[in-house]
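Right after this comes chain A.
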Amino acid sequence: MTAQYTLRGVQHRYGTRTVLSLDALEILQGEVLAIVGPSGAGKSTLLRLLNFLEPPTDGVITFDGQTVTARPPLDLIRRVTTVFQRPVLLDRNVHDNVAFGLRLRGQAVDGRVDAALAHVGLSGLDRAQARKLSGGEMQRAALARALVIEPEVLLLDEPTANLDPYNVGLIEGILAAQNRERGTTLVLVTHNVFQARRLAHRVALLWDGRLIEVNRTADFFDSPSDPRSAAFAKGEVAY
Partner candidate 1 sequence: MVETFLPIVTLSLVVSGVALGIASVLGFPLGAWLALANVPGKRVIEALIYTGMAFPPVVVGLVVYMLLSRSGPFGDLGWLFTTNAMIVAQVVIAFPMVAGLTQTAIDGLDPALRLQLRALGASSPQVMWTLLTEARAGVLSALIAAFGSIISEVGAVMLVGGNIEGQTRVMTTAIVLETRQGNFELALALGALLLSLTFLINFAVIRLGQRREAPAR
Partner candidate 2 sequence: MSTFTRLAKWIGVIALLTTTACGTPATPTPSASQPSATTTAVVATEPPEPTATTAPTQAPTEPATATSAPATATTAPTEAPTTAPAATETVAPTVAAASLPTAAGPRGKLILATTTSTADTGLLAAILPYFEARENLDVQVIAVGTGQALAIGAKGDADVVLVHARSQEDKFVADGFGIDRRDVMYNDFVIVGPVSDPAGIRDLPKAKDALAQIAAAAAPFASRGDGSGTHTKERSLWTAAGITPASGANGYVALGQGMGETLTYANETGSYTLTDRGTWLARQSGLTNLVLLVGGTSVKTNPDTSLYNPYGVIAVNPAKFPKANYEKAALFIEWITSLSIQRRIYEFGRDLYGQSLFYPVAQTP
């Protein structure tokens, strides 16, 4: 498998505080990588770098073989998107929310929005005000909004953290299918070890901004190479 991203010597600082310091990380095309770690470990920061929303203070990121500049072109940013823990929907109806990314890109909306809504189980709610949906419906609408633009990489920041088991199951099913059928690369930040286990091909542990271990999921959980990984896998780490 070829690398979607390679990170070399990436450091990210806010003022004098170093929040991220990664010697080397590769994310492979078409894989599902789970990023786990205690809160404040730098997981969300990493996602922002991977979505090119801010450049790293130091180091080099390459995407699809090309070095990413400090001010990446819009075309590059548009190959990746993020679904956040809290779905931030526009004060419009569901249809317009899902069509938003397509319209930004000047692409035809046609039946793509309807198909995306059907895909996440929101058919018939297209004319509803987005902010009047339930939490699970909102997150599914946000997922549809991300999937409809057919990103090469989908970044997910605790996408099911506050949801009920029904919606968690629904969303996990959609994500797995997206990766399996479309080959979309998924980077999933989660604190839920079970979710990581269910979805990910590989798991990476971040701790104080450093990469402790990256391993195939089964190995990460069954034979961790670092005591911190072991503690995390057993659920002994407080978030």
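Brief remarks follow.
As a convention for this text, a contact is a pair of C-beta atoms (placed from the backbone, for glycine too) under 8 Å apart; a residue touches a chain by one contact, two chains touch by 3 or more; residues count from 1.
Regarding candidate selection, all candidates are chains of the complex that A comes from, given by their letters.
Remember, it's a predicted structure, so these values are computed and weren't measured experimentally.
Every option in 1 or 2 belongs to this complex, yet chain A touches just one of them, candidate 1. Against candidate 1, in their complex, chain A makes its touches with residues 48, 51, 53, 74, 77-78, 81-82, 84, 86, 88, 90-91, 93, 100-101, 104-105, 127-129, 132, 145-146, 149, 155.
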